[in-house]
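Could you have a look at this structure, given as structure tokens, before my questions?
With one protein chain withheld, the remaining protein chains of the complex are depicted in position.
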Amino acid sequence: MLVKVSINGEKHEADVEPRLLLVHLIREVLRLTGTHIGCDTTHCGACTVLLDGRPVKSCTMFAVQASGHEMTTVEGLEQDGKLHPLQEGFMAEHGLQCGYCTPGMLMTSVAFLKKNPKPTEDEIRLAISGNLCRCTGYVNIVKAIQHAAAKLQGGA
Amino acid sequence: MAPKTSPEVGGMGHSVRRKEDPRFIRGKGTYVDDVVLPGMLYLDIVRSPFAHAKIKKIDAAKATAIPGVLAVITGQDLAKYNLHWMPTLMSDTQMVLPVEKVMYQAQEVAAVLATSRYAAADGAAAVLVEYEPLPVIVDPKKALEPGAPVLRTDKKDKKDNHIWHWEWGNRAETDRLFTEAEVTVKQDIYIPRIHVASIETCGCIAHFDKVNDKLTVWMTTQAPHAIRTVFALVAGHVGLSEQNIRIISPDIGGGFGGKVPVYPGYVIAVAASVLTGKPVKWIEDRMENLQADSFARDYHITAELAAKKDGTLTALRIKTLADHGYTDAAANPSKFPAGLFHVCTGSYDLKAAHVEVDGAYTNKPPGGIAYRCSFRVTEAVHTIERMADLMAHQLGMDPAEFRMKNFVKPEQFPYKSALGWEYDSGNYAGALRKAMDTIGYADLRREQAEKRKRGELMGIGISSFTEIVGAGPSKHFDILGLKMFDSCEIRIHPTGKAIARFGTKSQGQGHETTYAQILAEELGIPAADIRVEEGDTDTAPYGLGTYASRSTPVAGAAAAIAARKIQDKARKIAAHLLEAAEEDLVWETGKFSVKGAPNRSKTIQEIAFAAYTNHPQGLEAGLEAVSYYDPPNLTYPFGSYICVVDVDKGTGEVKVRRFVAIDDCGNIINPMIVQGQVHGGLTMGLAPALLEEISYDEIGNIQGGSFIDYLLPTAVETPKWETGHTVTPSPHHPLGAKGVGESATVGAPAAIANAVVDALWHLGVRHIDIPITPPKVWRLLREKGVTE
Partner (left out) sequence: MIPGAFEYHAPGSLGEATALLARLGPDAKVLSGGQSLIPLMKLRLATPPHVVDINAIPGLAYVREDGGTLRIGALTRESDLEESEVVRRRYPLLHDTCRVIADPIVRNLATVGGNLAHGDPANDHPATMLALAAEVVAVGTGGERKIPIGQFFTGPFSTALKADEIVTEIRIPTPRPGSGGAYVKLERKVGDFATAAVAAQLTLGADGVCEQAGIGLTNVGSVPIRATKAEAALTGKRPDEAAIKQAAQLAAEAAQPAADLRGSVEYKKDLVRVLTGRALRKAIERAQKGA
């Protein structure tokens, strides 16, 4: 089946099996390997991408379902050499260690801060509760998101 | 403690931003599954639904008929090359693929090789295996009963399921002290199986290049050199020679010990690549990871503590049954089948102790060490801290006061424990005092008393742990004979920049940053100018890898020693440049100057340039050094954690209201990174305490074999950790640093367990095994007549 998607502003076409998972389209057909796979039961969120601006777990969608939609992956966050404030926040606050859950965390947070620009800590923790991290204990991920929220509010 | 170097240099003590981050936040890391090689094939594994069964027949016809499926590999195929069994890290043996029978549910039975990942999966689903189930043993006690069916029928002379007996300490003296004791407490403690479940599962790409006679394996491994040597030893007879094996450990998505063992999947992939001459990729999925990979814990412990009436501890006695699964594949130093469990006297000045452990075979996956445990130190600390708390409560003493009374005192260091460990340094009372002040201990006890009057259940738990890391001195430590030194090789370029390679392998600990900071501290070259590499066995010096918090204590020390060798040579070059005697030169970070004439100086950069353009005659050019560091002792990080819980009488839920962690890892390289390690470690301490468990039913079916039931904490379940530190340097480490990666996982579970028992003590509850789940608490409450 032909799939036509737009990822990070670029149009792509591919002929794929209907059962091809969206995450495999992204990683293996389009070779965007920033999106990761961490489980097989839709729990870990390492595969989170934005579909029409909303975070979805790309391991639990078929690629064919994404046809005609716009996707953003972690590779699409940096624009013209400028990092997204969340990417800067994660670096500034040590919000990552092994880096494996990080793209998923970033994508979830990007959409979250758009919806909730001045979140409380508890709201942040709930927003990322679909993304598992084993390394950081979440404390600095929360700080990273708060850092970015402040930057985005300040208009930086 | 203020850093000695400037922020521009970025030596120890600076919270330098990590060099690793730029690629990770862009999604440009290179994890094993990101790598694609031309002509690459895919491997998927058929696994046994039975925990113990004879293999009657493997029918691959349907599988090989699937387009894209090239072959189905079985134990019979590997047996032709004598690769169907391999040695474990504990000198036991493990099946790669079985010929006769399977011995745990999810064991590898056959492997499907295909041209695509999806075809391999279809192939695996189409392989038909006929089994004849055999009696299953899941209870290690039953495994050791006389007359129990012998599981290891592959071992000719084995008549039982007992693996080994290990004991340590002074049994006679310990028994005597128990006989004399005024008070004793005894408790059975079961620490169940858990799984480390790093977010990246295990996998590899094996690429045997026939033309160049080179095997390259991209692998999720924490110990690439050891793996290379093991492959050379295991597969030497099929022509693999160590100089022609290259292990590349790229970016690793979390290790925590789970990426140390050699899994059958790796070996099968290597065999498949050697046979086909094509690259073969094997990436396990999460359920395979949870169900077949190395587990941790599974210790059945009976512990006893003896004391005087006034609360002075005298002796400790422990008997443990270790459930190892069907083979002993734990990644322990070879002399210590129970790891460093005998650090179990903990932070207390016990007069005598005796500990014995018996290993048993059962129909479960092998392993034992993989979950941030420092070689069984989690088990040791959980035991002593539960027992200390039990004794304190029994005596009606405040648990903090009780600990203060029994701590090893600062003036006693270096301290020889009753089980023979020489603790390098410690200030246990200082850490506990700081934790108590930070959390407001006295106020909390008052609050607890008031709440108790109203029937509300609130608990305060303490864990004052001593960790033991940095394996280890060559006298006692080896893995499969390989001594546990570690290495650093530095090369300084003409323009004063440097590259340093290490025998360790970070899986998120930030070595690219922290090792550069050590070298910056020693040499004055800015950390930003020092490139750190690990993980490629073709280029990195030999080392035993990263696990058990050994990198800073061993490789970090190697970095300092290598840097000091560089400094020695730099001095010679500086003397030559300044036309002064070596002894007249003074080193100050980053430069040598002439005593009494500080304007006559040469920077390390100028010296580096001279090493290639104007080196003194009689001295070799260049500026490099290597150190293989054999530590004189282990290091002993420590800490005190205090946890406050509220127990819901209706549901049995335990909510961690506050958790203060004071850690002491000696001199700190990067405070931000150390704090991050503690946050992560605490979360991996909370998880086994409240959520995680892998168990089996009577016929060996795993319960908790996917993330549906194996419960990793999310940001909602994870408390808002409060951290702090004290600094008690290690006297024998060149940098005074100790290592911290696992401290929090080691210390936290007991703090939480102690808090819950403390909350329920007045109802008559004495102990709860982890994980402390709502149903467990509910049952205890209802038994004691407490309800909502």
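Residue numbering begins at 1 within each chain, and the chains themselves are lettered A and B in the order written.
In this text, a contact is a pair of C-beta atoms (placed from the backbone, for glycine too) under 8 Å apart; a residue touches a chain by one contact, two chains touch by 3 or more.
Computed from a predicted structure; not experimentally measured.
Across the entire complex, the residue among B:282, B:628 or B:778 in touch with the chain not shown is B:778. For the options B:118, B:231, B:295 or B:485, the residue in contact with the chain missing from this view is B:118. Against the chain not displayed here, chain B makes contact via residues 117-118, 121-122, 125, 285-286, 650-653, 691, 703-704, 708-709, 711-714, 716-717, 773-775, 778-779, 782, 787-788.
Listed by residue number, the positions of chain A touching the unshown chain are 1, 17-19, 21, 40-43, 45, 48, 51, 54-57, 59-62, 64-65, 108, 126-127, 129-131.
Please note the rule applied: only the chains that are shown with their structure count from here on.
With centres taken as mean Cα positions, chain B sits 29 Å from chain A. Interface residues of chain A, counted against chain B in their complex, comprise 17, 19-20, 24, 27-28, 31-41, 43-44, 46, 73-75, 77-78, 83, 87, 90-92, 94, 96-103, 106, 121, 124-126, 128-142. Residue ranges of chain B in contact with chain A, taken from their complex: 15, 17-18, 20-29, 31, 33-34, 36, 117-118, 196-201, 251-254, 256, 285-287, 507-510, 672-673, 675-676, 678-684, 706-708, 712, 714-716, 718, 720-721.
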